[in-house]
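Shown here: the complex without one of its protein chains, the others still in place.
Per-chain numbering from 1; labels A, B and C assigned in written order.
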Amino acid sequence: MNNWAKMELISKSKNVGLARISVVTFAAELNFNLSELEEIKVAVSEAVTNCVIHAYPFNEGKIMIEMKEIDQALFIKIEDTGVGIEDIDAVLEPSYSTREGHMGLGLAFIDSFMDDFTLLSEAGEGTTIEMYKKPERIKKRQQDNSNG
Amino acid sequence: MNNWAKMELISKSKNVGLARISVVTFAAELNFNLSELEEIKVAVSEAVTNCVIHAYPFNEGKIMIEMKEIDQALFIKIEDTGVGIEDIDAVLEPSYSTREGHMGLGLAFIDSFMDDFTLLSEAGEGTTIEMYKKPERIKKRQQDNSNG
Amino acid sequence: MHISENVVSDILVARINGELDMNSAGKFRDFVTSKMDELELNHLILNLREMKFIDSTGLGAILGRYRNLEKDNGKILLVGLNPVVKRVFSISGLLKIMKEYPSEKEAIKAVKKAKIGGQK
Partner (left out) sequence: MHISENVVSDILVARINGELDMNSAGKFRDFVTSKMDELELNHLILNLREMKFIDSTGLGAILGRYRNLEKDNGKILLVGLNPVVKRVFSISGLLKIMKEYPSEKEAIKAVKKAKIGGQK
């Protein structure tokens, strides 16, 4: 069976590090190199920080994290049941933030550091972000195989 | 709200390290010193290894881990739905193991390294182990307060 | 995260150890602000060689200090960016407003030179 793990956390700022370390430890068993693992850490940190700051601005709520190995690649789903997003297209713009003092770079970092991501949300219902990344070594190997 | 986290893993040997690191990262936010954190790592490793080896000997199953902060101390619950234990009193004896080549030391280590633990099981239903540890620093502080 | 510091004329040299994220950004801001206010320092050199992690919240905290110092012509200078850290600084645009130097010494020299040139 492909590896898989699930986690549930409270939206406290000290748990952002816990989420990061758990996911990167899971990812380290795949074929990522060190700088890819650093990129995954940043992406997870951004998504979980968004839950703490934006999804639950006034009280603590739950954050659900799922990690999966799919065809030697990493799939991560991070979910909250917080305030949700009114205008998804707007928040996907780099430098857009609904909070003063925030850089609006979180989603841009996720976009840069992961191969693929999807943001799903409904205002008042919560937000789900799914991210996908395949190790460069595996991509290369699969390409070499299909070429030769 | 006191901190709290939950995790669900598949009983693969590579996930023993993931469990260990996640719990110790959670515990690091409490007031444990470095050698107490090492002790917690050993205890978690023993409990999760038992699930992999004993609870699910023939196929992979799920392991549920809950960690909680209670009155500045750490509470950990590790649960499987595997084969369960026939004779709890027997397995609690140091050096007792139902598997050849195993030292029967896992539960003895948990006993040495945690303040308290409870083993609950029913044959065919699965096993739950609960462990509790309070940082020495907190114990000392609470004692000083009650003495003075 | 832990910060160790050093003061050279009107410069605070801060070495960040550990992770700069939403859990430590407040501590970073409080430490730098109070130190610089207290000793009336103008410039900040950030040595990030021992920084294990930074994300957009950490970068935001550094940008906040930049905006703060800018009012009085204060500068932030960077030292010891590893490749991944350099990349997040670069993507964020912060490398356009803060320069990187090969060592604390070089960064200190750069501040002093700018002063003689009359740019404070």
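The definition used in the following text is that a contact is a pair of C-beta atoms (placed from the backbone, for glycine too) under 8 Å apart; a residue touches a chain by one contact, two chains touch by 3 or more.
Bear in mind that the values here come from a model prediction, so they are computed numbers and not experimental data.
Chemist: Taking the whole complex into account, name the chains on display that the unshown chain touches.
Modeler: B
Chemist: Can you say which of B:46, B:66 or B:79 touches the chain missing from this structure?
Modeler: Result: among the candidates, B:46 touches the missing chain.
Chemist: Which candidate, B:10, B:28, B:64 or B:105, sits in contact with the chain we can't see?
Modeler: If we include the chain that is not displayed, B:105 is the one touching it.
Chemist: Hey, which chain B residues sit against the chain that's not shown?
Modeler: 13-14, 16-17, 20, 35, 38-39, 41-42, 45-46, 49, 52-53, 101-103, 105-106, 108-109, 112
Note that in this section only the chains that are shown with their structure count from here on.
Chemist: State, to the nearest whole Å, the distance from the C-alpha centre of chain A to the C-alpha centre of chain C.
Modeler: From the centre of chain A to the centre of chain C is 28 Å.
Chemist: For chain B, give me the residues that contact two or more of the other chains.
Modeler: none
Chemist: Scan chain C for residues touching two or more other chains and write them down.
Modeler: none
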